[in-house]
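A single protein chain has been omitted from the complex, and every remaining protein chain is retained in its original position.
== chain A ==
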Amino acid sequence: MASPGPRRAATLDDVRSRGTLNCGVNPGLTGFAAPDASGRWEGFDVDLCRAVAATIFGDPEKVTFTPLSGETRFTALAAGEVDMLARNSTWTFSRDTDLKLDFVAVNYYDGQGFLVPKALGVASAKDLDGATVCIQTGTTTELNLADFFRVNNITYEPVPIQNDAEGRQQYLAGACDTYTTDASGLAAARSTFETPDDHIILPEIISKEPLGPAVRHGDNQWADLVRWTFYALVAAEELGITQANVEEMAAAAGDNPEINRLLGTEDELGPMMGADISPQWAVNVIKAVGNYGEVFDRHLGPNTPLGIERGLNAQWTQGGLMYAPPFR
């Protein structure tokens, strides 16, 4: 499709006049987005949508979640069906340039890993010489796998599968020695096994899968708004602002000028993003979903069935890659 979407600029105005943010999410990915028993959407990506709604309206519930399948997600964004995409999409060169998307940030650093039964007695992916590997066909994971084995000069036998559900079944049925996909997906799969402790995820991560929210090319104001909403979550964690203490900290200007600027007690950053954005926008965001660490812990962290460690997603001060530019 050569012609650009009909709705290019002024996304913020559209959202305002509609009264609700249209956010594209995964129709069902453990920990990232799924409707609960009462039909309310929950998850790591879902909370980012709520955060952006809180920035715009001061109300995290003014979101319409549009579940999008892997095949239709980018077209739906380009066609204006949704205003933003928070759907565990990997930021790649061609998606950014050729598909005319803007990935505004990375909210989750993922990477391809290997799940093996403990009984296999393997401690490193480099010991997998001659192993049978369950692999989804037609994905980047397939190419990454071939690269990894070639570089390490070992062989493998692929067992092609269609989707994650089939992969878990085949792996459990013993059709393959190891199952490979994104590490977060492996953690989710492992959490559903009868005896999760009999399986381990190998330490090697063989690819880069930076997942992030995306918007259409051509509306920089809108891209900025989504980007800085996300960084407000990251900065809040770094600065020790939590869902519990944000009201107290925002009540009056404190000693830390960065906190004051973020929470709107000093300077007014909000209106710089858009005319009607409240100076207390970040307070609304953090009140709604908590800081980045709280969002992570609630949906993915060690206390959830997924039990994913922070790893690359820790703050830069903790050896991770989460690094918010200064709020100034």
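Side notes on the structure shown:
In this text, a contact is a pair of C-beta atoms (placed from the backbone, for glycine too) under 8 Å apart; a residue touches a chain by one contact, two chains touch by 3 or more; residues count from 1.
In this text, contacts and distances are computed from a predicted model.
Of the candidates "Phenylacetate-CoA oxygenase subunit PaaC", "ABC transporter permease", "Protocatechuate 3,4-dioxygenase beta subunit" or "Glutamate transport membrane-spanning protein", the chain left out of this view carries the UniProt protein name "Glutamate transport membrane-spanning protein". Check A:Pro160, A:Gly240, A:Pro271 or A:Pro305 against the missing chain and you find that the one touching it is A:Pro305. Shown as candidates are A:Thr72, A:Thr132 or A:Asn256; the residue that touches the absent chain is A:Thr72. With the whole complex as reference, residues 1, 3, 5-7, 14, 26-31, 33-39, 64, 66-69, 71-72, 75-76, 79-81, 165, 168-169, 188-189, 191-194, 304-306 of chain A touch the missing chain.
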